[in-house]
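With one protein chain removed, the remaining protein chains of the complex are shown where they sit.
Read from first to last, the chains carry the letters A and B; within each, the first residue is number 1.
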Amino acid sequence: MTAFALAFVLFAAGALVAFAPVRKGAVGATWLLVTAGCGVMMVLAILAMLRDVTRPLVTLALPLLGAFGFELTALGALFVAVTVGVFALTLPFALRDSASFAPARRGAFVGLIVLTLAGMLALFTAAGIVSFIFAWEIAALGIWGLVGFETRRAEPVAAGTLTLALSEVGSLAGLAGLLILAHAAGGNGLDAIAAAAPTLPKVLVVAGCVLTFFGFGMKAGVVPLNLWLPAAHGAAPRSISPILSGATLNLGLYAFLRLDAPLARTDFRLGLMILATGAVTALIGIMYAMIEHDLKRLLAQSSIENIGIITAGFGAGFAFSALGHPVLGGLAIIPALYHMLNHSAYKTLLFLGAGGLDVATGTHDLNRMGGLLRRLPVLGMLFIVGAFCIAGLPPSNGFASEWMLLQSLLQVVEVSALPVRIVFALSGAALALTAGLAVTCFIMVVASSLLGLPRSREAAQARRAPRTVWMPMAILATACFGLAMVITGIIPALGRLTAPLVGADATDALAPAFFGHVQALSQAAVNGLTDLGAQLGRGLVPLRGLVVLHAVGPADSVAYAMSTALSFAVIVFLLFVVWLLARGLRHHRQVARRVPWAAGLVRIRPEMTYTATTFAAPARVLFNSVFDPEVAHQEQHRGAFLTVSRRQEVRVNVVDRLIIHPVTVAARFLAQTLAAAHHGQVTSYASYMLVALLVALLAVRYLIGS
Amino acid sequence: MSTRAALRTFFGTGHPGLAVRDVGMRLSVDSAPAALPDIAAALMHEHGCGFATLVVEEDATGFVARYFFYARDDATLIEMVTHAPPGTELPAISDRVHAADWHEREVEDLFGIRFSGHPFLGDFVLHDQVWPEGITPMRREFDASVRVAQPGLGEDWRPRRLLEEEGSIAFPVGPIWADYNEAGLWLLETPGEQIYASQTRLFYKYRGVEKIAEGRSPAGGLLLAERFSGCAAFAHAWAYCEALERIAGCKLPPRARALRTVFAELERIRYHAATIAELAGATSLAVGKSMSQEIEERMLCLSAQVCGHRFLFGLCVPGGLAWDPATATLATLRAGVTDAAKEFAKLERLFVHTSSYLDRIEEMGTLKPDVATLYGVVGPVARASGRSVDLRRSLPYGAYADHPPEVPCEIEGDAYARLRVYFAEIRASTSLIQALLGELPDGPVAAECAAAPGTALAWVEAPAGGTFHWLRIDDDGLIRRWRIAPPGFRNWHAFHRALEGAAFQDFHIIMASFGLSVAESDR
Partner (left out) sequence: MANWTLASLVRGIRTARWPRRDDLPPGAIPARWHGLVATPAEGERSIRDAVWFAATPTSRGPLPRRFRHSVHVRFVDAGASGALISEVRLLDAPPYNMHRFGIFVTATPRDADVLLVGGPVTEAMREPLRKAYEAMPGPKRVVAIGDDAIDGGVFGKSFASAGGVAEVIPVDFVVPGCPPPPAAIIQGLLAAAGRITPQAFKERV
């Protein structure tokens, strides 16, 4: 409790110091104070995860609102650790940017960051619906302030307003759901609701789950309320985007686990709904990422995709556990949580990289970049590492988590019901397509920003990236590498965290000995592993990066094997061989270095090389019916001469087009109809009142009667 | 009222200041520069005349520009002559008579005459990356024998852009292609996949034929006339010889006229066979390509058997033909053409029954009739876009006055329409050859034709469209100015309009369907 309070005091002190008029000292002191607070929280969170017991932090009983408490659970501690990690690593860049602000503006900036951080930490430790919604709103306000921080430009203000509006729509829906559940459960503690879930009326559980899932899902970026996300992440200050994508999206994911997991365990259809929503979100996210040429917006769309994958994993886990397969459920949620860790790591890395490129070139338009690897080798290489991981290429952490998740979805063969199988199969196909598109998308990002020729003067004269960007990026790249290599250490830890959600610890149930001590494996299991080629991995690689989830039983005959460490070793070995060969060739033969063959052109000019837009053209053609662009074509003529041909393709997001837009049109129509009714005489108003009174009376009669 | 009479009225009453001379089939009008655009537009749009060519010549007082038009149905040529002292600008007519666009750009590059109102002057024949600013090779004082010392822009050259779209690029194709295509650069402006604008950058093969011919003897000019194009050598040789004959006023024997017509049609069949082969190759229809190439090879062998050269070089000479083919040789020719006609019929049947092939060429590279008219395209390309223009009918020459050819016409303007036109023209040429060889007049094949000073315009419908040769022979009997207006120069101009909206992979198909030669256009 005291350590917890100490951290909050440090945060507050940091925000206050930022207001000091001494530029250098203020920035340094702020960094020290807030980072110290983050450190304290990190230690607390790690201890909580290790101990795996829930510790109450604050217990208040407010008049009228009831219990207002906070507690640190093991699951919450995981989210706390991720959050403080992302904030601590992004803070130097944010402070670097704020160094040029006036003291008051700098104070407000740091204050908003700290407010967001505090709100998020409070949410992850909230014990009841009152504290939950209180923390949620604090965080929402902080995010609104950060997105629209550059009040002098119209775009961030509009994006901030959109964010706040959709956030409030979402939290109102979520609040309604929470109130229904709390009322039915007879107490406003989150644990109480979870405990009462199996006994509650079905219709209330479904209503509560749907409202909280879609309402709080808004912060995660789940369809349909995710339009704000690319706008906000694209318009937010460059040092804030890493926080928004790396940390704040986890708010929604936490809500799914904390609120919806117990509800969805009562009815497998809720799990299927979450699974399908996640898959659709992922696919739409990556499709729109493909056609973006603004790096920040592209990364935001890719966040939607990753959140979709994680949500799908949660949904699959809930469905499995509702269908009586808690181990399989755990196997779906573990990779989803693992993917969340990965996403926080590499998305923060990539957004920091985008910020660094912005500092270096002054733009985040991919079409105006190109050839930056030559100018920014360190930042470029780190960015490539991030892109490699997010594209899910082996042996990266992104590959490991997506592979495990897809493997888990394949386990649906254990379930007999056909509709469930169909939903799983379609979702799995959507996720597989998503993974494929993600590779294409991030090849495009790397190729169009870092490789090729510089396509603008800014790109040709790019400045060096600041230390505050590439050093945290290096830490995050190491984290990504670590997450991939020590996967056997992470999976059991995550398994313990998910156990309460699904009712069983998957890693305990499956080949438990493997994660602890290999020798104790039964001979049958060893034979099974040898069939999978796992023997090789054990013998060769010192790091135990081999993922084996194995159980050969009547209920759960699961067997996966994959080694990140081994594949890493193989790739390193192959690269080494190639290097040796190249070196040998260079020693023994003549090597001619020439400019690329350009068909005899005088010179390949930057405007002749592929941009992000041209690269994505096949995707635009392929998914044309989804994008359904409106083409504005305009030609300028001078007599018979065509002098300029102007084209513009406007693509409205499919979610906006098919869901949001019809809803707003209908609402507007309704409002106009109602407005028309307001031009009557006194008598007509009196009759409206009479009708309303009658309806109210009938309703009361019916409710009391029932 | 005939077009000719209408034109006389137009020049007589509409423009009282104009001096009109009526010489043979030619109406010659002296016009002030300022009146040019209006008259040119009226000729095009009110009287339906076709633009033939623009000939600029340097004389003692400055430049003389001759704009040639022809009435499409009345065997009438209209020549508008205007004088431009050095340093003056001429008004551009190409914003209304768009067919003159490239002519004006060429004149600006080679003579240094500016055309006011033309938005895209410069960097045309003389590429800015190669040639320095301010040189005018076609001027008299320019020494054509030595290389220009100063370099051009080099790597600083940048292409002009037409398309303004986020992220669009100008994708270069050429100048050295990945297959056997001729040197030329095409900049395809695209946001990816679809081509929304493009630019044809020719004259990588500019050999300065018009300039290096100056001062050569007419015989030396004839060698150039055959060799600058090569694949339509006989047509250009004929047009060149016809110009010489017109100057000298020599009359061709009937046998020479008939045989020239036969060989011109033989060349047309062979040229179209090559185009059909290329089109099949562009769509990866390998068997169709091989079969077309085989017929092409047979036509080449037939030519070599008849006259000793596969491309009919050296056959056409001023005054007629270089020698009289033996009767047995002509019989071989007749039999060969008949055989080939059967092969073509088989091939056409195979093509039109191959749906995968038609899928690739139908509605592909459509040149709409209004665009074709605007750009004044000629030849089979025009005839596939609903423009029935053919110099063999409009301004008959050779034996065409007595044997008017059938002129096929399609209106779709796509690659398939062009393919149908090629096959129809092959049929028409075959029957024309049969008819002419069947009633070949006896007598000599050449008349005496000594070079005489003077000027003349001559024309021939080459396989790719009408070509005009304007020649001035000086008092020493040497070439003083020779203007070649090849059909490729007209049709490449419109080529970019056929690409609009096409996908990358269709570019080859559309290009092959145009059946144009870069060498012929570049000169």
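The criterion applied here is as follows: contacts are C-beta pairs under 8 Å (C-beta built on N, C-alpha and C of every residue); 3 or more make two chains touch, one makes a residue touch a chain.
Predicted model, so just to flag it, every value in this text is computed and none were measured.
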Contact with the hidden chain (one of B:G288, B:G365 or B:G413): B:G288
Absent-chain contact - pick from A:L229, A:C480 or A:V602: A:V602
Residue in contact with the excluded chain [from B:A5, B:A19 or B:A322]: B:A322
Missing-partner contacts on chain A, residue numbers: 592, 594, 597-602
Chain B, residues in touch with the chain not shown (by the definition above): 127, 130-131, 137, 142-148, 175-176, 178-183, 203-209, 211-212, 220, 223-224, 226-233, 274, 277-278, 285, 287-288, 290-291, 293-294, 296-297, 300-305, 307-311, 313-314, 317, 322-323, 346, 349-351, 353-355, 517-520, 522
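We take it that only the chains that are shown with their structure count from here on.
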Chain A residues touching chain B - in the complex, by the definition given at the top: 293, 367, 598-605, 607-618, 620-621, 638-649
Parts of chain B lying in touch with chain A, wherever the complex brings them together: 94-96, 98, 101, 117, 119-120, 129, 154-155, 157-159, 161-178, 183, 185, 187, 189-194, 196-197, 374
